[in-house]
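What you see is the complex with one protein chain gone and the rest in place.
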Amino acid sequence: MTPIVLTMTWVAFLLGMAWYIAVLDGLWAAAREGRQPRAPLANPLYRCATILRQQSNLTEAPDLLNWRLAPALYAGLAGTGVALVPFSSTNVLADLEVGIVWWGAVEALTVVVVFLHGWSANSQFGLIGAYRYVAIGLPVMLISMFVLIAAALPAESLAVPKIIESQRELWNVIRQPLGLPLFLLLGLSLSFRGPFNYADSADIAGGTAAEVSGAPRLVWEFARLAMLTAVATVAASVFLGGYLGPWLPGPVWLVLKTAAVLLVLVGLSHQLARISPSRMMTLIWTVLLPLSFLHLVWAGVLAL
Amino acid sequence: MTLTTILVVAAALIGIGLYGTLSQQSFVMLMMGLELMLNGVMLAAVGFWSLTAGGLPTGQLLTIIVMAVMAVEMAVGFALITAVYRNRQADVTEGLTTLKH
Partner (left out) sequence: MNVTDITFWIFAAIAVVSGWRVFCTDSMVRASFLLMLSFIAVGLIMVLLNAPYLGIATVFMMAVEMMVMALFMVMYMMNPAGLNPMMMVHQHRFSIAAGVFLFAALAGLIIVTRFASNPVAPGTEVVAGLGKELLGDSMLIFETAGVTLLATMVASVILSSRSGRFGAADTGSVPPPLEPGGEPAGRQPEQGGGHAHHHH
């Protein structure tokens, strides 16, 4: 693929996957409430149009620059995450030698951007959401970093393409069984869904997005879907062999695997209940983080 | 982008950092000045490593050590701020006068 075709594939992938998640969300919500979904395929587009028709809300004395910039930065971070992932053995938008480290930076900057979005609106609920999110988001990020370091061990490289190539014989999901489940938690946390929705949940009236409407709202909602896509794409590449697979061409395999991971993520976000932030903190620091240490030791011994 | 320009930029960061460290009353802002100085140090170290050391790995190691120093500085700094705030309710340097007399 030429760079232009590659870039267009990247854009189409992000938009398509965001639409797919929105459709899944609609179907799942309808099934849970026991009603017939209405126009499930077109519904996300209707919702876009509805949000766009709304006026952009303004609060009293917001930090307007950061408030308007945060949704765009969030979407941009998700975009760079997807760009790290090769569509096939020769087609990768950002062939970084230190891809995993950049993904770590994406995670860290996402926490910053979500905090900024909640803080800059100058409203209580936004600030509460931002604070809760940082408290949960930072330790979850640590877990995912240990998991990714473990995945880089057998490849002896920090580059995503090399990690995929190291899975020709055996996928990392079998070699390091704890990796994928722990990494999926990161997906829920980075796009604050279901059990990890401490930023934008209904109990604080929408949290960091409580005051935002109109076009910035649309970007924000899209960015959440794009970030979930980025996590699913990275998960599909690092643990499920990415473009590797028999019969079908590489990009098709990547899309199928990403779609499957997204199905699991959407299911988890609708099925699991949220617990109070303090109990979640205890769970993360005392159970999940030690588990990720164990996982790293396991992967290290295996790689020796 | 020559070594000279990189070092001048690093010197500017160190100078601004020194200004912040000396002028700020708040402990937390004071620490920001220190961090900015270390930022300049890191840039200078990487500049030297990249352009005069021919890619010797120990040069990169130095930068890793500076990063570790930064983490230590920040953790101990915040712990001290917390301790001082608990004991003296002080959040600015003027709040601590015990060693002055």
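Going by the order they are written in, the chains are A and B; count residues from 1 in each one.
In the analysis below, a residue touches a chain if its C-beta (ideal position, glycine included) is under 8 Å from a C-beta of that chain, and two chains touch if they have at least 3 such contacts.
All values derive from a computational prediction rather than experimental measurement.
K.L.:
Counting the whole assembly, list the visible chains that the omitted chain makes contact with.
P.N.:
For the complete complex, the undisplayed chain touches A, B.
K.L.:
Just name the one of A:78, A:92 or A:116 that touches the chain not displayed here.
P.N.:
From the options A:78, A:92 or A:116, the contact with the absent chain belongs to A:116.
K.L.:
So that we can see where the missing chain sits, which residues of subunit A does it touch?
P.N.:
These residues touch the chain not displayed: 61, 63, 66, 96-98, 101-102, 104-105, 108-109, 111-112, 115-116, 119, 122, 131, 134, 138, 141, 158.
K.L.:
Which residue numbers on subunit B touch the omitted chain?
P.N.:
Touching the missing chain: residues 1, 3-9, 11-20, 22-29, 31-33, 35-36, 39, 42-43, 46-47, 49-55, 57-58, 60-61, 63-65, 67-68, 70-72, 74-76, 78-83, 85-89, 91-94.
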